[in-house]
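Just below is one structure, and these are the notes that go with it.
For this depiction, one protein chain was excluded, whereas all remaining protein chains were kept in their positions.
Moving on to chain A:
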Amino acid sequence: MSAGRLPRWVDYVLIPFLNLAAAFLVSGLVVILIGENPLDAVRILIWGSLGYGEGIGFTLFYATNFIFTGLAVAVAFHAGLFNIGGEGQAYVGGLGVAFACLALDRYVPWYVTLPFAILGSAAMGAAWAFIPAWLQATRGSHVVITTIMFNFIASSLMVYLLNNMLKKAGSMQPETRTFEDGGRLPFLNDLFPSFGFGYAPVNLSLFVALAASVLVWLLIWRTKLGFEIRSFGANATAAVYAGISPVKTIVIAMLISGGLAGMMAINEIMGSQHRLLIDFVTGYGFVGIAVALMGRAHPVGIVLAAILFGMLYQGGAELSFEMPNITRDMIIVIQGLVILFAGALEHMFRPAIVRLLTPSRPLDAKEA
C-alpha cells in the first residue's frame, strides 16, 4: 500500500528537516558521550563552514564535487539503476580533464580549454560506466555489483597510468606536470575578491555544476528521453509496453550518469589541483549517493544537500581542529548518521506524519 499522499512541502521540506534533526540529535548524544559540549560543537561546525569567507569558499568547493556526483547518482536513479560507481567514473574522468589541459594549456586561454575538459571528463566517465551498463542491459549483471568492481579497476588503472605513462619525467611523484594558466580555471576569489574566499579553492566549476543541475532538470522532466528514463525506472513493464527499449534506456542513463560523475574531475583537477594525481576523488563518489538520496533525486534538492555535505566536510575539519577529542573519524560518524537518517531511514517518520496530517475521511471511490 502507498503510505498516503502528502502536500509537497511536507515531502520536500518537513521530512528532510526531521531526518536531519534526528541525525544531529543522535550525533549530539555521541558528542556528549565523548565528553564534549554538543552545542559548542554545532557552533564550531556552523561557524567553520559558513562563518567567514574562506570557510564558505571551502564549503562551496566541496559542494561542487557533491553536486556532480549527486546528479550522477540521481540520473541513474530515475532509470531505476543504482550507480555506485561514481567514485571510479570520477577518477577516470580525471584523465579526460588532464588530456585536455595537458594538450592545450600552453596555447590557449582557460575558457577555450574548458569545453574540451568538460567533454573529455564526461566522455571518460561515461566510457567507464558503459561496460557495467551494457552488462546490465544485455546480460542482467547487476550494476551495483559491476560498478563497485569497476571502482577498484579504475583505482588500479589510474595508479598504473600515472606511474608508468603520465608521470612527469624525472619525478618520483605519481602525478602529471602542473598545468599552465591555460589549464587552470579561475578561483572565485580572483573573480569576486569582495566575497573574501581567501585561499579556498572554490572556482568556476561551481557554475558548471549549477548549469549541469539545470540541464539535468530539463533532461529528466522536460525531454522525451527523460520521460523514457523515468518511465523505465518507475515501471519497466509499462515502459516496454510503451515501446521504450530497456537496453537503450539503461545504457543511455548510465552513460549520462557516468558522464556527470566524470565531470567532478573538472573541479578537482582543472579547478584546484592543476595536475592529475593519485586518489583525488577520496569518497566524493560515494557521498554522492547520500546527496542524491537526501535531495530526492531532484536537482534543487541535490544542490541543497550538496551544500549541507560541503558544510559537514568543511565544518567537520574545523571541528576536529578545535576539539581534539572529536577526531576526523568522529566527523565521518556524524556524516554517516546524516546518511543513515536521510537516506536509509527516509521513511521512518513518514507514516506518523501521514497519520497526523490526514484526517479520517470516508472511502471515496478507491480500489481495495
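Just so it is clear, contacts are C-beta pairs under 8 Å (C-beta built on N, C-alpha and C of every residue); 3 or more make two chains touch, one makes a residue touch a chain; residues count from 1.
By our rule, contacts and distances are computed from a predicted model.
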Problem - Chain left out of the displayed complex - its UniProt protein name, from "Transketolase", "ABC transporter ATP-binding protein", "Aspartyl/glutamyl-tRNA(Asn/Gln) amidotransferase subunit B" or "C-type cytochrome" - result: "ABC transporter ATP-binding protein"
Handout entry: Residue, one of A:Leu39, A:Val112, A:Leu191 or A:Leu218, that touches the chain absent here
Key = A:Leu218
Completion exercise
Among A:Val112, A:Ala242, A:Ile278 or A:Val300, contact with the omitted chain is made only by A:Ala242
Problem - Absent-chain contact - pick from A:Val112, A:Val159 or A:Ala234 - result: A:Ala234
Handout entry: Hidden partner interface residues of chain A, rising order
Key = 1-2, 4-5, 218, 222-224, 227-228, 230-231, 234-235, 237-238, 240-245, 354-355, 358-363, 365-368
